[in-house]
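Heads up, one of the protein chains got dropped from this complex, but the rest are sitting where they should.
Which chain is which? They are A, B and C, in the order written, and residues in each are numbered from 1.
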């Protein structure tokens, strides 16, 4: 961000009356938050416009001054939007940059804008407005990924794939069931983000530096004009509270962990050894040295980038721990951590959504793996249970059979067909569908289970939830 | 925890059919989670009793076996409660220890208990039952601290104290207002804990290892019997989901951060330099070397121990990040982090509650500090604004006055009384109460501000919230 | 740890002169560090013995008292070692428990032991003695794993395996080369641990509470008797410095990260899909539900447990950040984090060493995968370069060939043999060994490269380093 070194004639630091001489340049560089404040700009202007109107209603600004202020703020907003706004190295932060520019544009009326307001409540306001938007944008992005998960799951409701535990093939499931597990995780994320959004929906404006103001500015009216559900309940807390930022970063961290797990699954499936998925060329990258490579870089970055919100969360908690009341400048560090976490999470959601929409599922490979007869060992044990064998005994018998088959180099089903009688069972395993993965799934139709009907129900439920999330996003963005 | 090395005759590892020979002793030591599982024991038994009844309802256990199982589980519970339960070094975890002991006690029926269940859904169940209790216990402890904050605030509603920003005296407030800022923080914590509790209130039992069971066990009935609001929606997710643990640990981390801030305030106030509070001897510790010392160890530990849930949060997120579907043994690590975080947080809440109830507030010292005339500089500037001076100009004028008074070695009020006319103001500062801290507070009666009536309203609101939290806790513990 | 509630007659809290009445029981529970102090006990006794002798040399103890003190400390040590030491709930920490028991055993002389010493320098001493031992024990454990890596590498110096980047097969290497990569990581860990050990090798005893002592106790002599290389240089720093603990925990965290990577490799190799390794039954675990499962739980725990030192590191840094000078009770939390990190790291080193010694490498599967002709695409491009083609052009040509072969469903080598002329090359690919993995490795003999001779050299170098580390450990343990 280019800044110009000359100070503005007639505009001084907010505290120039109190402190003598200029600031040390190292201090200016070190304390400036301009670079990190930029995303706050539109919210700062929105807040200042509402504050100006409130000052007017309180009789603290006359009509003419109010009109000039609002017009000036409009122009500053235009300059910022157009990228023509010229920052100075002496601008401490976005709030002072805006006020400085406003002073250049409209002169004296600008000096009345900060009436009854401190940067402490101003920055808390800006940050809450920013966070409210971040919440619905993240919900929107999460719902986008849920939408793709749902769409892909619908097409793969009958695709067999091994379910894994300990990264060992365990039991056959449908690919849809696997994809919907991620839908569930994201659904919890969405709920957390919505609750975070609701909890932070209180306007801190009017808390002043820490003790409110003596001027008759109506807090509730400004809050309502800015779309808040209410006002904060304690002025000390209002200026030093960053719980909403930490909570939002935590919500991001958990989203990112979920994405990292999905990325890990896809990276594994994309290995030559699994070969369950193929990446389209447009979603893969190559090697600068090895001509044959086709690498899942996006997935690896989703996995690696999950560390950003986690690190931001640790950063923010570290900033807050042990901080005395009330506002301390340490809080300036909030933006560094918050903005990085939200940006990384949103970008990863979008990237994974794009990739997942186009990844190819290699159904034959998945089904081949899922039809491994060993994956039905549990069903076999439960079949014995249904014939009265105690479960532990059944588990033991089937475990021995697996070992014997392995020692003889036979497939479990072949071995069992030949040794079936020894288990003392009357019926024929094939007639009971005991070696058939589809039959095994048809036996699993309880709520939450991977059977075909249960999966249909889960798909319907997912669609309904998704509609609700999307409707919420629409309401939030007005 | 003493363990005995001899294996139980007739009881084998759960998987003894499949794997040949014994386990390597290093493996046994390294993989055992017995030490950390202990808090799960009562929940494991509760879950097993409900599961046994469900097996009976499904016709998988006859009446006699069911009775034996329930009685056996009762006896195991008694032994655990009495501390007479003898663990073996071959017990892998609490679940197998219980089943092993059950087998010793009742023989064959015990071998039927694990029917239609896996340790994967069993441990998920136990952990959720534990977490539900942890949620309301934490809310109870937080409400306890809120109760003391409220009680102390009530008695200090008119005690003056400087409000600080940047640890510099800023404006006078009431001590009650300062204490209520912490009430607010804890109130958000309570809300988060309640929502966490609600989100995790789904029974995973029936998810099996990852793909449910083929047996006709009714998930909803067991869930309801165990007091859950419903069942989990996806079996893969159910066995690999630890979001509820991470969320609970995060909630603890934020509670702990709040406590660390309160501890920091009290540590500062307890210094010779501040002398705003005195610790009763029963809440202080001495030095082994320096005979004169009276140290606030509890407060320092509250501050330092806040690092535990923060570190646990980092640990848990690290465990989960990049983990492939579904259950992986890495998840065993959840308890280490979760239990440590909850225990530290609950203990700190209780310790701080005890101390805060008995700390002495040195009102004279607080009031002396709060009556520093510089703390009314803002009121002065706003007074100029009310007389039409632009705020930035007013700020500058008062800032200069502060500097001039400082240079002359005068108190701000003395200096201003002598230079009042130069500010061009008609009325007399004393007649306007401009140098009177109480008058300054009386001018601050907006919602959330520190004025006396606003504080009264805040106290009433806090009491109402506290009643609601306590009623909730009562409902939770049944 | 069982504690008995009765106070010892005639023994009082260290500060009983200063503070009136008893401590609050919540305070006692909350501030006691007994549970976590236990590993310090032998070091506390060692330090006290040296201190007693120093007091005697300084004329502060007469001969009789000295003899009684040393004998008493011996007896306390015996009780602790035998497990017969009876802790009381009023014992604040291990230091006071020892002194209390000493008083019971020998009476008045015990009251002279704490002369010229504070718990602040005493606990710093104990912790440094503990940490010194932890350093060499960790080096010993790391060298143990390096030894197994080296032994296995020696036997697999000619076993082919694909080298992976992005988890995609990249180029053929030898398994030995892969194993030696982990040797390198651990070698850096060893170096860090040795430097940490050297940096902390200064005795803090004599720093007193923060300002030394007025008594004529020779610091250097005590330090030397305790095996320290010197004494700390600033008494304030000496009692508040926990850098050595943080550094040691960091070293553990990096060891653990390395182990987690090796565990991840082995987990992947142990999947049905890779099948590069098999776990012996004694190093695998089964499933409680699924009879066919054979799970790599140890490896998963190594991976998951890596989160412990990472979380401890976060915890310890959080404790220290922003702490004012000098000793603050927050520092008590150091042990919780330090001990957990070291224990987890040492246990994981030992577990992985045991497993790696016995894992079976499936050479045929590895070699089959390594002989995939695509893995030689880079060699082909470099062959073109050797014939004067610019590298980017060569890369492009080979890349196209890979794509064409893929589109035609042909292996790369078959396709290239048929289209060789089109690349304009005179010689025959097979005569140049271009499709032969072993020939490819023979072309890679630069330092650090995976060729057979380079690997031999690396094995020799590794053996020499290992000898040096082991000799160092022998010196450390005296």
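Rule of thumb we're sticking to: a residue touches a chain if its C-beta (ideal position, glycine included) is under 8 Å from a C-beta of that chain, and two chains touch if they have at least 3 such contacts.
Model, not experiment: these values are computed from the prediction.
Across C:105, C:215, C:425 or C:463, the residue that sits in touch with the chain not pictured is C:215. Listed residues C:80, C:124 or C:170: the one in touch with the omitted chain is C:170. Here the missing chain is touched by one residue of A:312, A:326, A:345 or A:446, and it is A:312. The residue touching the chain not shown here, chosen from C:43, C:130, C:276 or C:327, is C:327.
Although one chain is not drawn, its touching partners on chain B can still be listed: residues 165-171, 267-268, 270-274, 286-297, 300, 314, 317-318, 321-322, 369, 372, 374-375, 377-378, 380-381, 395-399, 401-402, 412. Interface residues of chain A facing the missing partner chain: 13-24, 26-27, 29-31, 92, 95-96, 114, 117-120, 122, 208-209, 281-298, 300-301, 303-308, 310-312, 314-316, 318-319, 328-333, 336-337, 347-348, 350-351, 354-355, 358. Not every partner is drawn; the one left out touches chain C at residues 12, 14-20, 60, 108, 110-116, 120, 163-167, 170-173, 177-178, 180-181, 183-185, 188, 191-192, 195, 199, 206-215, 217, 219-220, 231-241, 243, 246-247, 250, 253-254, 256-257, 260-261, 263-265, 268, 303, 306-307, 310, 313-314, 317-318, 320-329, 378-379, 382-383, 385-386, 390-393, 395-400, 402-403, 440, 443-444, 446-451, 458, 461.
Methods note: only the chains that are shown with their structure count from here on.
Here the CA centre of chain A is 24 Å from the CA centre of chain B. Note: centroid distance chain B to chain C, computed from Cα atoms, is 32 Å.
Residues of chain A in contact with at least two other chains: 165-167, 170-171, 268, 314, 317-318, 321-322, 378, 395-396, 398-399, 402.
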